[in-house]
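Excluded from the complex is one protein chain; the other protein chains are retained at their positions.
Now for chain A:
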């Protein structure tokens, strides 16, 4: 698949795949997609380069794909105030909020009446509401035929579709994923259970779509359908095909966040799923954040990711430092924005972190450095040479080390700023690489 489609734009409301489907939604109510449009400028070896426009009610915003959402908890980017957040440039136009972190505030939001964006004093951003927080794990075994559960600060909150939709009405997101039974990612989930998850999720979707139309507050917002199916190909395909028949604006690929699933199998399943989905609708992959996996799944046809990885890295006292500079094309060199590590070519930070050894936090990936390590005690370099984030422009590794060792709150602030900047820089480089046919170079850089 090497086709390159330029300027290819399809308004999803006019999409032919929505017709002739035996779903329960009457065709006259096909406006669950909002006005969202995905303009693909290039599709090469599975990678889709494009622009998502007319998202939500305001239609002022657009989101480049492949891309990621801005991760939040309770509608705040962890550790950051609006002032510190806006030291970052080129923030994604879409912010992820999670029903999980907002469910306990339902009554308050309902009384407030103006949605989460205004409630949280957020900047001019679009909101994508997902069910779960991708950075936390949930106890299994709390899904029924009619309900799913989320966990707030006061414990478990059980959601029926009606409650789920009432929450959405209170949150007023621009996009949201339908309610889904996403509990099939654990190893050894039986075929029967996987099948049930697919069916439940489809039936939740139908109910969500039906309620969506009756909900004035959700006028103009778009529903993404959730594709389940565990590690069973037929179930994945069935889930994808059935979901694609519904008038959804896009798709969320759920259940791939497990480490128990082999990377190869995941790639195969995702490739198979995306092949079933209409080209002109965006696909968001839940729960995956490592840069190498992001590249692999972009090649498998994924457009969007949740931006939670920088937060996880921050929480373990680490800083992202992987190199994502694809070898510059002599012809385009200097025309694209400089990427982070260009001036640091002699001393790749990745090599530094390989030596981290035993002191490393348990879940640390090879894309980061552990600033708690005593080696950084008197290291007066920025986290990443050439990085233009607030942290790197103003502070040295020794200072971050000190803040971590003394448990100071500023450590989280500065690391979150850097890690977010670095991760967004990676996605920028990824889009550049797809645009300039240099994905292979980027891949080898990231994987080195």
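Basically, a contact is a pair of C-beta atoms (placed from the backbone, for glycine too) under 8 Å apart; a residue touches a chain by one contact, two chains touch by 3 or more; residues count from 1.
Keep in mind that, in the parts below, contacts and distances are computed from a predicted model.
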| task | Consult the UniProt record of the chain that does not appear here and report its protein name from "Transcription initiation factor IIA subunit 2", "Archease domain-containing protein", "DNA sliding clamp PCNA" or "Queuine tRNA-ribosyltransferase catalytic subunit 1". | result | "Queuine tRNA-ribosyltransferase catalytic subunit 1"
| task | Out of A:54, A:101 or A:312, point to the residue that touches the absent chain in the complete complex. | result | A:101
| said: I'm checking contacts with the chain that's been left out. Which of A:153, A:188, A:216 or A:259 qualifies? | reply: A:153
| query | Which of these touches the unseen chain: A:403, A:421 or A:439? | reply | A:403
| message | Suppose we count only contacts with the excluded chain; which residues of chain A make the list? | response | 73-74, 76-84, 87, 101, 104-105, 107-108, 111-112, 119-121, 152-153, 377-378, 380, 390, 394-396, 398-399, 401-403, 405-406, 408-410, 412-414
